[in-house]
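The complex is shown incomplete by one protein chain, all other protein chains being positioned as in the whole.
Chain naming follows the written order as A and B, and within any one chain the residues start at number 1.
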Amino acid sequence: MADTTTKKTIILFSGDFDKVMAALIIANGAAAMGDDVTLFFTFWGLNALRRPEKIKAEKKPLQGMFGRMMPRGIKKLGMSKMNFAGMGPVMMNKVIKSEGGMTLQQLLDSAIEQGVKLVACTLTMDLLGFKKDELLDGVEYAGVAAYLAEADEANVNLFI
Amino acid sequence: MADTTTKKTIILFSGDFDKVMAALIIANGAAAMGDDVTLFFTFWGLNALRRPEKIKAEKKPLQGMFGRMMPRGIKKLGMSKMNFAGMGPVMMNKVIKSEGGMTLQQLLDSAIEQGVKLVACTLTMDLLGFKKDELLDGVEYAGVAAYLAEADEANVNLFI
Partner (left out) sequence: MADTTTKKTIILFSGDFDKVMAALIIANGAAAMGDDVTLFFTFWGLNALRRPEKIKAEKKPLQGMFGRMMPRGIKKLGMSKMNFAGMGPVMMNKVIKSEGGMTLQQLLDSAIEQGVKLVACTLTMDLLGFKKDELLDGVEYAGVAAYLAEADEANVNLFI
């Protein structure tokens, strides 16, 4: 099937538990079928790439506030619906485990293992005040031109 | 135009009245132009496929709560904006009728009549605790691999 291998790109704009989950399920599924997959994290989606620990960094006041108010990493994301002040994701993870499914963290680990390329959007990093050492190891950094170059080579391009 | 007929896929992640409407308008439009169209319902989008009546089913506590709190079917969906505690969709349906447009129910019926394929995502059904007999007749069931196989054959793939 090597010559039918095709590329997929997903812009992950959302930082909601459920949308990040949808993106990672598609990315893992495509990678398992032998496709090249690139996930572009932008705006609130960048929260999924944050390290869980506090990292000191010089930021403008609004960026500092954004940094403190937004979730640090994939284990802290809230749901777009049925969030119940943060209990939604906790309960959802319980259901996932009881159904034999993968948690967000496991889906992210699996994506990395399968070679899914994780790219952080540098333009929105600048806006939101994220520094590279606040994000996970292995993340690549690029802008819209790089996204478009990859999307031109892909046969499925989603915005989530 | 038979040989230029092309395929479209739409992942309907959202269960919001307005987004479901957008998806169904695009699906109906494409089907009217002779395209093969597949709508994949996942996460909150599954609510659009629920039967209106209560169906007894064994569920985990969170799944039971989700089932009770989420809208049963396309006539119960709320809007993503201007919902006004449920009055938004009622008023919107009035405007739709006075403008000679189609309600969500009519758009769904038309999509089915035109042969649009409705697929429920089995992975998120398991998560949210939906059973097949809670969803409409005629719905097909599949996972991410089936989605990707169809998307590979399509020239327009949207995530709504």
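Keep this in mind: a residue touches a chain if its C-beta (ideal position, glycine included) is under 8 Å from a C-beta of that chain, and two chains touch if they have at least 3 such contacts.
Values in this document were obtained by computation on a predicted structure and should not be read as measured data.
S.K.: So one chain is hidden, and I want to know which residue out of B:69, B:91 or B:145 touches that hidden chain in the complete assembly.
M.R.: B:91
S.K.: For the full complex, which residue in B:65, B:112, B:142 or B:158 touches the chain that was left out?
M.R.: B:158
S.K.: Since one chain isn't shown, list which residues of chain B touch it in the complete complex.
M.R.: Chain B touches the chain not shown through residues 6, 18-19, 22, 25-26, 28-30, 32-33, 35, 80-82, 91-92, 94-96, 98-99, 101, 155-160.
S.K.: On chain A, what residues meet the omitted chain?
M.R.: Residues 11, 13, 15, 42-44, 60, 62-63, 66, 69-70, 123, 126-127, 129, 143-145, 147-148, 151-152, 157-159 of chain A touch the chain that is not shown.
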